[in-house]
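Omission of a single protein chain aside, the complex is shown with its protein chains in their original locations.
For reference, chains read A and B in written order, and residue numbers begin at 1 within each chain.
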Amino acid sequence: MHAFNYHRPSNVNDAAAQAAKSADARVLAGGQSLVQAMKLRLAAPTDIIDLGMLKELAGIKLDAKGVTIGAMTRHAEVADSAEVKKAIPALAALAGMIGDRQVRNMGTLGGALANSDPAADYPAAVLGLAATITTTKGTHPADKFFKGLYETALKPGEIITSVSFPIPKRAAYMKFKNPASRFAIVGVFVADTGNGVRVAVTGAGPCALRLAEMEKALTAKFAPESVANLKVKADGLNSDLHASAEYRAHLITVMAKRAVAAALK
Amino acid sequence: MAVRVSMKVNGSAVSAEVEARTLLVTFIRELLRLTGTHVGCDTAQCGACTVHMNGKAVKSCSMLAMQAEGADVLTIEGLAKADGTLHPMQAAFKEHHGLQCGFCTPGVVMNAVDFARRHPNAGEQEVREALEGNLCRCTGYHNIVKSILAGSKAMAAGK
Partner (left out) sequence: MGAPLIGARVERKEDYRFLTGAGQYTDDVTLPRQTHAAFVRSPHGHAKIKSVNAAKAKAAPGVLAVYTGEDIAAAKLGGLPCGWLITDVNGQPMKEPPHPVLAQGKVRYVGDQVAVVIAETQDQAQDAAELVQVDYEVLPAVADGRLARAKGAPQLHEIAPDNTCYVWALGDKTAVDAAFAKAAHVTKLDFVNNRLIPNAIEPRAANGSYSRADDSYTLYVASQNPHVERLLMTAFVMGLPEHKVRVVAGDVGGGFGSKIYLYGEDVVVTWASKQLGRPVKWTAERSESYVSDAHGRDHHTVAELALDKDGKFLALRVKTTANVGAYLSTFASCIPTILYATLLAGQYTTPAIHCEVTAVFTNTAPVDAYRGAGRPEATYVVERLVETAAREMKMGPAEIRRKNFIRSFPYQTPVALLYDIGNYDATMDAAQKLADVAGYAARKQASAAKGKLRGMGYAAYIEACGIAPSAVAGSLGARAGLFEAGEVRVHPTGSVTVFTGSHSHGQGHETTFAQVVADRLGMPIENVDIVHGDTSKILFGMGTYGSRSIAVGGTAIVKALDKIIAKGKKIAAHLLEAAEGDIEYANGVFKVSGTDKQKLFGEVAFAAYVPHNYPHDKLEPGLNENAFYDPSNFTFPAGTYVCEVEIDPETGVTKVDRWTAVDDFGKIINPMIVEGQVHGGLAQGIGQALTEGAKYDSTGQLVTGSFMDYCIPRADDLPSFQVDTRETPCTHNPLGVKGCGEAGAIGAPAALINAITDALGVKDIPMPATPQTVWRALQQKKAA
């Protein structure tokens, strides 16, 4: 790991100001991706701004509109939260599938979204549930947040503070794991919002994406057979050692079908 | 950049000036000379470095020492009783041959203790899933699973 300057701001605005000062500064949330990248010398920030002590950024709130989760809330806390399990069980289940137990005890919602790994799980839920991302500079609707490979709508110095998830009528997440890394080769989040169906996919493209055709079919009829025969085009999907674009395209359909079935249970 | 980090490790307060880039595992192994916590990979997967931070299993190779500021850290060296009596999970591993070369063992045991506390009645499949963050190349996990099931029972029985 390269050397860096370490900062521990006492509030999120100071953190944002500090982050804005240097082009090569990075905000440290749980560190489960960033510290790895730094260890492998794939990332070499000049400055690390550690949000770990900012209690204001952690926590789960439930109200009539939905569930609001602080950016520094650990995956394990979301997975184990009685409120989340009750309001959006699919979200709790998804959080429980990220990484492994130890990683879930450190990794955070805000960190995962800011990093926007193409194979991360949370983006599927954020997009599938049409969540709203609140930052130090304002809010971002999920549909405008994920821009590309490790690219989001966040501006330099902009820090995620919380994410609000509307409560769907029903939803489910199905993940097909990369056998080695256990990241998603394909993860499909299906949500029947009560006002149409959203289908969001992670792992398959440069960032999380929605599948309009499936959404249409499921809005017409929320049943596995509505998507079982919908073939997804392989063009533009990720392709690697573990899964070609064709295989991924096939898995999207299978996972979508299974997610719908699970949501109906 | 040098920074000061302070925490409690195995019940004792420790404080040291370190480079900011010092990982928690390096702090534990090199500065405190507690070498029971191991490093087996550089991608946060093998779990040999697992310790407890404020009662939760975390991978000490995947965090800066500074991220444990003020925390209560427990390593494998702090698990047995002061008189040397093994923790019930350690004893279960011994009884059920849950280890061979011993290198992944501290991390597996630390994760298992945390898991068993939260899921005292877990079955085999749940235990296998709970081990997602630990790699063992010796045992084929068969006896690790057996050990954790037995250790959980013993912990629940307050042994």
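In this section, a contact is a pair of C-beta atoms (placed from the backbone, for glycine too) under 8 Å apart; a residue touches a chain by one contact, two chains touch by 3 or more.
The shown structure was predicted, so the numbers you read here are calculated from the model rather than taken from an experiment.
Across B:53, B:73 or B:145, the residue that sits in touch with the chain not pictured is B:145. The chain not displayed touches chain A at residues 1-3, 40-41, 176, 179-181, 241-244, 247, 250-251, 254. Residue-level contact of chain B with the missing chain is found at 19, 21, 29-30, 33-43, 45-46, 48, 75-77, 79-80, 86, 90, 93-95, 97, 99-106, 109, 124-125, 127-129, 131-132, 134-145.
The criterion applied here is as follows: only the chains that are shown with their structure count from here on.
Between chain A and chain B, the centres computed from C-alpha atoms are 28 Å apart. Within the complex formed with chain B, the chain A residues making contact are 1-6, 8, 28, 31-32, 35-36, 38-40, 48, 50, 52-53, 76, 99-103, 105-106, 181-182.
Against chain A, in their complex, chain B makes its touches with residues 1, 3, 19-21, 23, 42-45, 47, 50, 53, 56-59, 61-64, 66-67, 69, 111, 114-115, 130, 132-134.
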